[in-house]
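Report on one structure; see the data block that follows.
A single protein chain has been removed from this complex, and every other one stays in its place.
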Amino acid sequence: MMLAIQQPQEEQVAPAANINRSMISVEDLSLVFDTNDGPVNALSNINLNINEGDFVSFIGPSGCGKTTLLRVIADLEQATSGSIKVDGTSPKDARLNRLYGYVFQAPGLLPWRTIQQNCALPMEISGQSGAHQQKQIDKNLKMVGLQDFHNKFPWQLSGGMQQRASIARALCINPQLLLMDEPFGALDEITRDHMNMELLRIWQETQKTVVFVTHSIDEAVLLSTHIVVMSPRPGRIVKVIESPLPRLKTLALRDQTAFHQLAAEIRSALANDHAID
Amino acid sequence: MMLAIQQPQEEQVAPAANINRSMISVEDLSLVFDTNDGPVNALSNINLNINEGDFVSFIGPSGCGKTTLLRVIADLEQATSGSIKVDGTSPKDARLNRLYGYVFQAPGLLPWRTIQQNCALPMEISGQSGAHQQKQIDKNLKMVGLQDFHNKFPWQLSGGMQQRASIARALCINPQLLLMDEPFGALDEITRDHMNMELLRIWQETQKTVVFVTHSIDEAVLLSTHIVVMSPRPGRIVKVIESPLPRLKTLALRDQTAFHQLAAEIRSALANDHAID
Amino acid sequence: MKNLNIGASWLPLASMILAIIGIWYLAALIMNGNQLINQLERKKQQWSYSQIASQAYQVKRPMLPAPHQVALELKKSVFDTSVSSKRSLVHHSLITLNSTMLGFLLGSVVGIVIAIGIVHNKTLEASLMPWIIASQTIPILAIAPIIVVVLGALNITGVLPKAVISMYLSFFPVTIGMVKGLRASDTLHVELMRTYNASALQTFWKLRWYSAQPYLFASLKVAIAAALVGAIVAELPTGAQGGLGSRLLSGSYYGQTQQIWAALIMAALLGSLLVWIVNLAETALLKRRGGLSNA
Amino acid sequence: AEKLTLQLKWVTQAQFAGYYVALNKGFYEDQGIDLTIKPGGPDIAPAQVLAGGGADVVVDWLPSALATREKGLPLVNIGQIYGKSGMMLTCLKSSGISSPADFKGKTLGVWFFGNEYPFLSWMSKLGYATTGGENGVTVLKQGFNVDPIFQGQADCVSTMTYNEYGQVLDGGLSNEELMLFKYEEEGVATLEDGLYVLEDSLKDSKKLATYAKFLKATIQGWEWAAANPKEAGLIVLDYDDTGAQTEEHQIRMANEVAKLLASSDKGIGYLDPAAFDRTVSVLLDSDSTPVITKKPEGAYTHAVFEAAAKL
Partner (left out) sequence: MPKYVLTIIYLCLLAGQVVVVSSSEQGFYQQYPGLLILLALAAYAVTALLSQLTQLAETHPTYAAVTKVLVPSLFAFMLLLTWQSIVVGFAVSAVLLPAPSAIFYSLSNNLPMFWADFKQTYLKAVLAGYFLGCSAGFIVAQLAVKSRFLRLGLVPLGNFMSAIPIVGIAPIMVMWFGFDWQSKAAVIVVMTFFPMFINTLAGLQSTDAIHNDLMHTYAANKSQIFIKSQLPQALPFIFNALKLNSTLALIGAIVAEFFGTPIVGMGFRISTEVGRMNMDMVWATIVVAAIAGSLSYGALALLERSLLFWHPSFRGTHKR
């Protein structure tokens, strides 16, 4: 459920409502890229349902189509066949309704804008008031630990800092659906832990739906309600694992056996399909 | 001790000789970047000694100056104050002597050269024979699992493959000192394990000195003889931890208590100085 | 832009050309008609619009010849005249082409050499760069006759003075583009070469030369068009020695607007042909380096 | 044979028929001269070519030659081909011009590039400022053609009897619509096409002999051209590299220039000192824009003409 932005009190913890309403449903979806030397089957016969309030991670070897699937959801790529519904409508309508926020694999900050101005960009576009913009920027930059860098230009930041800035930018518009493509790839463990917990907090508080691409099994286990294991050539879903862990998680969870069991299950699903050399 | 390239028999296991000869020594080094809104203290009062044959990891939150310090060692950045010696000479002379190989955070492959030609580049420049070049390329591409891709152009490879190619390129010149900036960041877990073990094997066999930037505590523990924990604003060294683990390591080490103790020590050193919000 | 899909692009282009021809006819009617009306009124003769409309496309000195008049002139001077004749536009195009090519070659070589010098030598850059830019603000037509006369005094006549002017115009885009291109190497790659302690020469041949190629070809396309302009400009002061420039001049001199337009269209065709040839060379070269256009 | 280069004042056309005829008929060859004719163009200043060594003899107009002489480049006339001026101002009657007094406030097209001196003298004599305004005339730098009179941009344009005037007629204006002001008739005629060399070269007697042979052949060429204008026009056409000239046009021009050739009892090529003095006084009279400031000395010689006559 989309929270009205002007009513921050609603951002407080709320019951897990509507848990069975489907947010994303994919049926028999395939996507073929035409390239100069023949077609590439990036996605093949994908079937997937994501309910509102779910936290779903895509995991799989490099090149298995994680990014591509996320892009189809975001209406950045068109499926070759099959159907997809986002929030009950087409991906295009969902996009036009500004339903989601997307964190790209690369930071993609505009080099002529400071970090603060970069964060303001999506809000300027959806026409939000200056005061609201400033509030959101301050809150989210603080959250990602960049409050002191708001006046720097992107190229003056380290790689990890740029990535955090791009996360803050996506969070500023407080979208109902968060699409994140390896958002924490360039972060150190502690920052990553911190960001993981912040993300969990935001997800729990606002009941967003999150679709999350990662390379890290631990991260997938720590965050997700569902883990989608994918495999390449052609890109397809090997297994969808529902997490037995509670929705409310802490870092301490990592020391529990249930955590390790789930990690082992993912690892073996991945290893079955992995051939590096 | 630099191994003559034409004498591969010397590449076999050798005793840990010269272990006390200093390879890199940094004294009171500081570096300040001038930016539009004031100076940024990227490095502040760094003191560090790295002996020949050491495997040293830099770990620390994003933006703490790891890359910057590595670049100072490689003579890619000039310190504002303090002194630094590499192999007993200035970083510049070390560079002119082609002492080190550098693996950048990004792959940086030349798009107009195939993978094989990219690996040949540093050897062409130092004027090595064609036959020797071919031998080195074959060996190292095999090691990173890219033997079947030697005739492809960089953009025909996935991000992880490109990064492996850039590692092979640095190893081809068999440098005495290896400087690696998050070389395995874009790799999935299984590939990363494989690369870790290969790197350990090469280090052990050839007695190189390795300076390694990583975000992963586990990786740092698994690989290093010494772990340098850094902290940001201003970038400085919090702690240098000498690993109690044996030089000869296997993946199985990860299940031992000593491993977890060391990891915990690093984690707490990091956490002490980590104030992200 | 370069690799426009022909199948999809002919329709917009065709309709655009049709629209232009339509506007052209209309403009010719208005302009020549007006002239005609003035003439008749001066003679105090009666006139009607239908009479004007019927005669507008047949005036002797039209302000704007109609497309078919230009086409006829082109046909006459290209197809109906033997190529060796002085009345053949092909003959004149070849004369212009001659000095264009020579000037283009000289200009490219000079441009590349200056760019390499500037990139590698700070003194050269600081002392030369402002004057290279200033040199292009000198109106070429002003110095064209001076060059022709001075070179003539040194007994250099014929194609060379014209080629020198072509060179003067074409070296500039090459220099600017090459300086940009040689410096366009990825910072990461430059640093990589630094870690290899590569010499300036090695960095040039293994890195800079490659990053400069896309810029070089973009500039060569501008340069070859500029060389053509230079050749034509150089043919103006020497008026009577053949070439498209002298056709333009004599067309203007004798009020033969058709002849001006025919020469203009021929020049544009020649220019397009030359740019197309550079394009072919570019595609061939980029294919050899893997087909990626922007390195 | 001795090599000699002649620089024309303008593009290849029947204005220069005599030289081409002499070349074509072998008159120069007969005199042992290997002549190269360099056509001129809108931006070729013959005197400059002469100074640069690109030519040995040039065709130029006396006013411009005298002005150049004052600039320090000593041109000397060795033979005068045209005895009469062919320049005139061609005006539209419809613009209300019937005498020079009507020029006031009108727009006049004038050739520059050294051809403007006679016009400036004339206006100075008439007392008109050439900078526009109530009591002056507005001057346009006329381009390569007579378009301004057709486009209504000027009330008068400069024409040569043998060339542009024909174009005005061809363009659809009839004689009755036009008012002509010939410089010859307005008392401001100056000497036009003549042959000039550098003063120093005349000190060399061998050079002088060569010039004499050249002049002799040239005179022959002109006499032939005057007698056979039609053939002369066709010969010129052969030498035109632009391929833009027409037969009709060149023949008409050959006919017209024949009327201008020096007609003193000494024949073509002889510079009449009286005509020279008249030109000088026209130029000296112009006080607002002085073309020359003092009477020129040694600007012409009859030595070559006399030597040629003896050949």
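Order of writing sets the chain letters: A, B, C and D. Residues in each chain are counted from 1.
By definition in this document, a contact is a pair of C-beta atoms (placed from the backbone, for glycine too) under 8 Å apart; a residue touches a chain by one contact, two chains touch by 3 or more.
Note that this is a predicted model, so its numbers are computed, not measured.
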| item | value |
| --- | --- |
| Contact with the hidden chain (one of C:I140, C:M178 or C:L216) | C:I140 |
| Residue of D:G52, D:G171 or D:G267 in touch with the missing chain, whole complex considered | D:G52 |
| Contacting the left-out chain in the complete assembly, out of C:V70, C:L216, C:A263 or C:L286 | C:A263 |
| Subunit D, residues in touch with the chain not shown (by the definition above) | 42-43, 45, 47-48, 51-52, 64, 67-68, 71-73, 112-116, 130-131, 138-144, 147-148, 151, 153 |
| Residues belonging to subunit C that touch the chain removed from view | 1, 4, 8-9, 11-13, 15-17, 20, 31, 63-64, 122-123, 126-131, 133-143, 145-146, 149-150, 153, 183, 187-188, 225, 228-229, 232-233, 236, 244-245, 248, 252, 257, 260, 263-264, 267-272, 274-275 |
| Positions on subunit A contacted by the hidden chain, ascending | 74-76, 95-98, 100-102, 104, 106, 108, 110-112, 121-122, 124-126, 153, 155 |
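Basically, only the chains that are shown with their structure count from here on.
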| item | value |
| --- | --- |
| Between subunit B and subunit A, distance of the C-alpha-averaged centres to the nearest whole Å | 31 |
| Mean-CA-position distance for subunit C and subunit A (Å) | 53 |
| Whole-Å separation of chain centres (CA-atom averages), subunit A against subunit D | 87 |
| Residues of subunit B engaged with two or more neighbouring chains | none |
| Subunit C - residues contacting subunit D, complex | 35, 38-39, 42-43, 60-61, 63, 85-88, 91-92, 141, 144-145, 148-150, 152-153, 157, 236-242, 246-247, 249-256, 259 |
| For the subunit D and subunit C complex, residues of the former touching the latter | 10-12, 39-45, 48-49, 52-54, 92, 94, 143-147, 150-152, 167, 170-172, 174, 177, 240-245, 249 |
| Residues of subunit C touching subunit B in the complex | 186, 188-189, 191-198, 202, 206-207, 210, 289-290, 292, 295 |
